[in-house]
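Reading through the structure tokens given below for one structure.
Note that one protein chain of the assembly has been removed; the remaining protein chains are unaltered in position.
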Amino acid sequence: MYNQPVAPGNDIGMIQARQNGFAAPLLLAIVAGATVGVGLYTFGYAQGASYMTDNPQACANCHVMREQLEGWRKSSHGKVAVCNDCHTPPGLGPKYVTKAINGFFHSLAFTTNHFPDQIRITPRNFRVTESSCLKCHSDLVDGIRGTRTDGSDVSCITCHRSVGHM
Amino acid sequence: VNIFERKQESRNPFFRVVELTDDVDDPAVWGKNFPLHYDSYKRTVDQERTRYGGSEALRRLPTKVDPRSVVAQNKLEDDPRLTTIWAGYAFATDFREERGHAYMLVDQRNTRRVLEFKQPGTCLNCHASTYTTMKELGNGDLTAGFEKMNQMSYSDATKLVEHPVSCIDCHDPKTMQLRITRPAFMEGMRVFKASTGIQDFDVNRDASAQEMRSYVCGQCHVEYYFKGPEKRLTFPWQKGLKVDDALAYYDEVKHADWVHADTGTQTLKAQHPEFEMYNQGVHARSGVACADCHMPYKREGGLKISDHHVRSPLLNINRACQGCHHFSEQEMKSRVETIQRRFAHSRDVAMNAVVDLIADIKSARAAGKTEKDLAASRDLHRKSQFFLDYVEAENSMGFHAPGEALRVLADATDMARRGQLALRGFISSPTKQPAPANERVQDLSSKGTR
Partner (left out) sequence: VNIFERKQESRNPFFRVVELTDDVDDPAVWGKNFPLHYDSYKRTVDQERTRYGGSEALRRLPTKVDPRSVVAQNKLEDDPRLTTIWAGYAFATDFREERGHAYMLVDQRNTRRVLEFKQPGTCLNCHASTYTTMKELGNGDLTAGFEKMNQMSYSDATKLVEHPVSCIDCHDPKTMQLRITRPAFMEGMRVFKASTGIQDFDVNRDASAQEMRSYVCGQCHVEYYFKGPEKRLTFPWQKGLKVDDALAYYDEVKHADWVHADTGTQTLKAQHPEFEMYNQGVHARSGVACADCHMPYKREGGLKISDHHVRSPLLNINRACQGCHHFSEQEMKSRVETIQRRFAHSRDVAMNAVVDLIADIKSARAAGKTEKDLAASRDLHRKSQFFLDYVEAENSMGFHAPGEALRVLADATDMARRGQLALRGFISSPTKQPAPANERVQDLSSKGTR
């Protein structure tokens, strides 16, 4: 179940809609939409652009991200990893796709004010983050992953949930 | 392109110096490929106690019958009430605190329960590396070998084994993946899952990797009985994993472990239902596995490995708990002890009630009461004994499922006292029956963390 986390139960339909993995075509569609979308919102909000930089400060252009920024500063990773190290997948392509998707939906959510007070990571981004740990730690954990087959990998977040921010 | 897939690059940092086949039960051989694991595995000889767990190394004079020079605490001396509740059963002659895996075979061979009572080969299922033995006995057919071993006498069967639980009992030698090697657990899970609506569950095929981190332990750390003349090792899970379900099952198949010496009651003895109780707790619900706490990862040089020094997590709080709980070691320890202290209190209350009931039935018999007069109180004796014993035999002192353990003790206390009242002609007929303590059987072990 780790590799397939259940929906982090928030009842906002629009969010539910994002909770399934993205098939390639749908992905493209969204990327397109996303770019437009981001463009659009960037117009009103500088923040949209924040998604394209790696500066944590930029994430916190949205005050709703401030909590994580504060927590991140204090965390063991505050000095070693930025938001995007953990919240975007390896590889430039995937990275910007993800940024676009998040940028689009988060900007949308932010403007329409449609999101829970206690923000919960989506299953998709949860998986992105799980895989991002390996960008830096794969050597260390090769051993414990050795008994695992694809799709049943060790979930780092189970035990290290708060490494990035409380 | 699936951007989530983790790269499957060289995931094998372990340097294989020997070829491991499915017939190597000697851990030393496996140790050649996995020296770090073998070293920690061997550390299970260590004896260190915690407030309620671990074990204490007590010296003794080796004798011809029992060559052990070191044993763990004698629980019967520490709490004589146990000899009363088990009167007439082998457990009343010898029962010690359990210790590390390294001792499982020698402790079994030398307990008076084996030395002075005839026991079947079945006992070995959980006290030795029996995988290769069973395969040989069954000429390749594990289950056939399992059935053969069960039907042998203990003395004959034990000659066939050499090691305590070994690498091969938990691991596939080729992939090192976890696997279930005990037919009793395969069958137990099948009937249990069926009770939750999942048909022909094959644990080695259908269980997730995280579940396997508990299932390998569930092969032994469970309540069991020997079914029929074939002495087949069987887990009472047909109706579910709760104590109520086990009792209902035993009642249905009319099973009793022994007849209580003082009361003549058809009594049941429960043994180490760690797996079942754990499944009633918030950790199982959260997807936390036995291995997470009892075999936490430890860093060895540039590598993280699972600590094979299986032991009390309270001897290893930093690794066992602090990954998930951000409180001091002292605070985590005292949280556990707060739970255990409460449990110990209610356990004592319940045990005193059962002891009182036994004394009452005993004197009632002496006073010549008829079987009919005793029926009601004996029925409550059987029930309260099993409920009490179930959580008492569970080895975490209530920690694995604090709420469920106390609920069971409250029920045991009520039943024992009502047993005493029944002898005095009082049968309770409440206007409102207690609401059920739990939802219908459900499988918590497979819940995710989210």
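Here the chain labels run A and B in written order, and each chain numbers its own residues starting at 1.
The rule we apply is simple: a residue touches a chain if its C-beta (ideal position, glycine included) is under 8 Å from a C-beta of that chain, and two chains touch if they have at least 3 such contacts.
Given the structure is predicted, the values throughout are model-derived calculations rather than measurements.
Within the set B:26, B:79 or B:172, the residue that contacts the chain not displayed is B:79. Among B:285, B:298 or B:362, only B:285 touches the chain left out of the display. The chain not shown here touches subunit A at positions 6-11, 63-64, 66-67, 70-71, 116-118, 120, 161, 166. Contacts to the hidden chain, counted on subunit B, fall at residues 79-81, 282, 285-286, 326-328, 331, 335, 338-339, 341-342, 344-346, 348-350, 352-353, 355-356, 360, 402-404, 406-407, 409-411, 413-414, 417-418, 420-421, 424, 426, 428, 430-439, 447, 449-450.
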